[in-house]
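Take a look at the structure set out below.
With one protein chain held back, the other chains of the complex are shown just where they sit.
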Amino acid sequence: MSVISPKKPVVEMHSITKTFLDVVANNNVDLRLYEGEICALLGENGAGKTTLMNILFGYYTADSGQILVRGEKVAFSSPHDAIENGVGMVHQHFSLVPSQTVLENIVVGSFRGKFFLDTAAAKRKLLELQNRFGLHVDPDAFVWTLPVGSQQKVEILKALYRDASILILDEPTAVLAPLETKELFATLRTFAAEGRSVVFISHKLNEVMEISDRVVVLARGKVVAERKTSETSEKELANLMVGHELTKQPYSPSRKTGAPLLQVSGLTVKNDKGVVAVKDLSLTLHAGEITALAGVSGNGQKELAEVLFGFRELLQGSVMIGDQPLPFGSPKAAIESGIGRIPEDRMTTGLILDLTVEENLALENHTKFKKGWTIDYRALRRHAEKLIEDFSIKTAGPGAIARTLSGGNLQKIILARVLSASPRIIVAAQPTRGLDVGAAEYVHRRILEARDAGSAVLLISEDLDEIFMLSDRIAVMFEGVIMGMVGRREASIEQISLWMSGVKEKCA
Amino acid sequence: MEQIFNLTFLAGLLGAMIRMATPIIFGTMGEIIAERSGVLNLGIEGIMLMGAMTGFLTTLHTGSLWLGVLAAALVGILLSLLMAFLSVILGLSQHVSGLGITLLSTGLAMFIYRLSVGSPVSPPTVKPFSPLAIPLLSNLPVVGKAFFNQYSLVYIAFLLIPIIWVLLFKTSWGLVIRTVGENPLAADTVGINVNLVRTLCLAAGGALMGIGGAFLTLAHQNMFLIEVVGGRGWVCIAMVIFGNWNPIKGAGGALLFGFLDGLQLRLQGIWYKIPFHLFLVIPYLITIIALATMSRRTASPAGLLKPYRREEKG
Partner (left out) sequence: MRLIMTKRPPLSGWIQVLLPIGAILVTLVLSAIPILFAGGELWLSFYSLFKGALGTRYNLLETFTHAAPLTFTGLAVAFAFRAKFWNIGAEGQLLAGAIAAAWVGINAPPLPAFVLIFLICLAGFLAGGAWATIPAFLKNKLKVDDVVSSLLLNYVMWHIMGFLLFGPMQMPGSSWPRSAAIAQAAHFPVLLSRSRFHLGILLAAIAVLVVWFINSKTELGFQSRAVGANARAAAFGGINVNSVIFKTALISGGLAGMAGVGEVAGIHFHLLMDISPGFGYSGIVIAMLGRLHPVGTALSAFFFSTVIVGAQSMSRMTGVPTYIADVIQAMALLVMLIALLFTEYRIRVVRD
């Protein structure tokens, strides 16, 4: 099955198996990495890509199997051992210290035997690396001031500073605008040209085709295929990844667009750090229509959503629901005004994992079950039983602790809670992130049903596939402003990508 | 005559400020090291009491004051290692582990003291540290007596402030400690042993807390009483917040507390008709007010209170 390569393998992973609780994340996986290549690790969410690489990075220890680096058997018990062997990894969620400078973040822990900080020497070494790989970030800037793209550069520099010869990147483009992705790819090519190796974890086919020399496809914890990139196609990879042909047909568009239900005008909002995150933004949502808000995360979508959820104070502007202004600073009032909330971080703001399923199903409308000072737990249970059935939530029962449910079923709890209150307006932020295909499709169908029943939907998403399948109109958000808006039929991926990168006019 | 009385009063007040601040400085420095690495050590109150007790008994039996100080530091390390086992290695709630350590230490201190000395009519005493005058400087008017004719532990405490500041902000160790406290995952992924760093920081901090306790029974007083620490450990926790986890600002807070403590002692003498409890309450009250005014403007290390475990899915 292995693709013959003239180069020497730098990493050989043999029959790696790793189990979490009852889930087999990696099942007898073999992987080779050669000198000077960019190897893509392709697979859907939950296929086991990140786990496998965390094992190579020493963050996890495999249950069984062995690893050879440059022909020698190694047993990494912590990232420390992996770094010693030239392995560096950039995780999808960065691990930086926002309150420290770029330089401090990069050099920490790398002074052997030197007691006092030698910042001058460290800075010289860093500048040399920056020039060599085109990773320009001000060493003295505080990390919290940097945009996400630059933070990623800091993460890569951290690995390079430790002289990594094997660089693992986990979904690095998820946080990047298309133009930043191009820059990253250039850096990776320089790196590989020096005879070093890259593992590029992704589920995006087009990027894998563009950057990699070789593709290893993982599905359900196993290696299902290995191809030279030049000898395969997006279509074949998609088949291998999902196990069946991808049919990403758009859903039927809105039948009739109704009256405007929610009008945002001139909205300006600050984020937690006191920086303006949404600038003079105006947007109207109509009944029976899904408006998608595309854009890379961190461009003000979260702050906008929090204003609509009644959680965040606004600086300027107004939000009108029908002809009533939305009261601020009170999530309760927002819920009562008919806003349904499907939050992005469902584990931390959507659900209370230590409460029961029935309590979570009633979290936002528990006052409906009030009898004087008490709560009618019997009515609460009837309510929960009905929703569990209607939304086919898989759980041991309404009294089960929410933590015991799978991600897809947790999202169904939120969906059931929101839709059972028949909201006029639904704000859905990244509603299918991290869900498997079946669960994602279920969420999509429910949102479409709500739209067809006359709700106005704001779909905040980074996933362009989802946006093109589901929405009726597409707006793009970049650095707190809306770059443009277009009907789905008239929209092109190219146009949307340019807007996402902050380019207003279409280039010739 | 009036003039001299005022100057004497001032010198006395300043001297008392420095003395009363000293145990707070030891405790605050110890707590800052621990918290900068991400562990809130609420065991401090009990550790100081154990330090006070152990230091006292050791000196009582050996006659050596410095042996007492050493014993106090060792017992501080020991109790902090227990704290590290619970809150770092096992990853239990730092709040509850720390309170548990304080309750355990308080119980043990009284238990061991009672076992060792029984219940005599008047408690045993030791010959405490005597002030060490620094040549020339101690002859300066007012400040000489206040600042340069103090116990050697006082000088050590004040030397510790810049040392710990430099350690935290100018050395590679300090950067490691701060990174572990801010984002343990970041530290782990660059190859730093998070739990080891935290354990060592707790131990080092515990030694200082123990010495701070010993100061109370070997210098400030010459006997051990159950209420000898009397909430000073909690004051140290407050001073860490007040000082925004900076040793210099924290020491400033400790001096403020020392000043108020010294002042209330003197006011007790002057306005002896007013119940002295009214004066005793002042330092605690001001500490709470200081916290109330500063807390919004401070930022704790982001990793504080969070035990670090490699994330295991499932």
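Labels for the chains are A and B, by order of writing; each one numbers its residues from 1.
Keep this in mind: a residue touches a chain if its C-beta (ideal position, glycine included) is under 8 Å from a C-beta of that chain, and two chains touch if they have at least 3 such contacts.
Predicted model only: the values in this text are computed from it and were never measured.
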{"item": "Contact residue for the chain not shown (choose from B:Leu13, B:Leu74 or B:Leu108)", "value": "B:Leu108"}
{"item": "Options B:Gly68, B:Gly100 or B:Gly250, residue touching the unrepresented chain", "value": "B:Gly100"}
{"item": "Omitted-chain contact residue, chosen from B:Ile18, B:Ile237 or B:Ala254", "value": "B:Ile237"}
{"item": "Sole contact to the chain not displayed, among A:Gly350, A:Pro431 or A:Gly480", "value": "A:Gly350"}
{"item": "Missing-partner contacts on chain B, residue numbers", "value": "42, 86, 89-93, 95-97, 99-100, 103-108, 110-111, 114-115, 230-231, 234-235, 237-238, 241, 274-278, 280-281, 284-285, 287-288, 291-293, 295-296, 309, 312, 314"}
{"item": "Residues of chain A in contact with the chain not shown", "value": "20-21, 61, 77, 309, 311, 330-332, 334-335, 341, 343, 348-355, 359, 363-364, 366-367, 370, 373-375, 377, 401, 403-404"}
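The rule is simple: only the chains that are shown with their structure count from here on.
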{"item": "In the complex, chain A residues that touch chain B", "value": "20-23, 25, 51, 57, 59-60, 78-84, 89, 91, 95-100, 104-105, 107-111, 114-117, 158, 162"}
{"item": "Complex contact set, residues of chain B against chain A", "value": "170-176, 178-179, 182-183, 185-193, 299, 302, 310, 312-314"}
